[in-house]
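Heads up, one of the protein chains got dropped from this complex, but the rest are sitting where they should.
On to chain A.
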Amino acid sequence: MNVIATEQLSLNYGNRTGITEVDLCVPQGEIFGFLGPNGAGKTTTIRILLGLLKPHQGTARIFGQDCWSHSATIKESLGYLPGDLRLYPWFTGKRALSILSSIRGKDLSIRGQQLLDRFQLDENVPARKMSRGMRQKLGIILALVHEPQLLILDEPTSGLDPLMCDELYRCLRELTATGATVFFSSHTLSEVELLCNRVAIVRGGRIIADESMDTLRKRVHRAVVLRYREPDDAARTQLPSFLQLEECNGAVCRCVLTGTTPQLVEWAAEQPLEDLSVSPPSLESLFRRFYEAKEPGK
């Protein structure tokens, strides 16, 4: 069952494109990474899912219900952390949990206290006196406290120290172990790589990739650095088809290996090389290529 399903979702801000024909399917129990550079359309998509924006075209459904017309019902089982979190200045952990208990119609104090302890947040400090990281922690607690079936997090680790990031990751894994789903928006690859089962990459308002992390890893190529004896050797060399030249600087050439390592070794043995290094596969380089690729038609 898909917890989130969008079809041909499009929205413009006047003349500016927000998102175009976004198709997403997020199954239950998955940690889904939503990756893209700033201004790519991540937050716009999330705001449509939350019923804050009405799409100009297409449909967005959560738990099978329309995100615009059944927004309040959906939010009974949804937790959300906004990207640019702003809290009421008078919000303390205690007060926020008390008000949220009234609104959600159940006592959240025990679970809230557990989360406050876990994230090491003083329940009596008002938001106006909190640092950015403390406000972020309170936002995360408010999103998690009612044990939602779907958690939408928009760049949740901004402002958090590494220890708290780890604590958040543990919380998310615990949540998905109970069958909940996490929609995790970020522009940082490392955390998506660490946490997510699947990732969609958005750029210029369009989904340009939507694959499992395993599939993406298989597509990752190794970087190869060839150091020739003389710069002239480097200039004269004819690279084989399984090596793509990225940059050549004097006697040093940086390439991407699209073939196998034995092929490379066999070819390198016949070259006037002084040194050869092969780096481990890195998703970073793949994502950079996704981010930097020119849009169709440009």
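Everything that follows uses one rule, which is that a residue touches a chain if its C-beta (ideal position, glycine included) is under 8 Å from a C-beta of that chain, and two chains touch if they have at least 3 such contacts; residues count from 1.
Criterion: contacts and distances are computed from a predicted model.
Student: When you check the chain that is not on display against UniProt, which of "Na+/H+ antiporter subunit G", "Sarcosine oxidase subunit delta", "ABC-2 family transporter protein" or "Energy-coupling factor transport system permease protein" does it turn out to be?
Tutor: Hidden chain, UniProt protein name: "ABC-2 family transporter protein".
Student: From the listed residues A:Gln8, A:Thr73, A:Ser131 or A:Ser190, report the one that touches the chain absent from this view.
Tutor: Looking across A:Gln8, A:Thr73, A:Ser131 or A:Ser190, the contact with the absent chain belongs to A:Thr73.
Student: List the residues of chain A that touch the chain left out of this view.
Tutor: 13, 43, 47, 50-54, 71-73, 75-76, 78-80, 82, 84-88, 90, 95, 99-105, 139, 142-143
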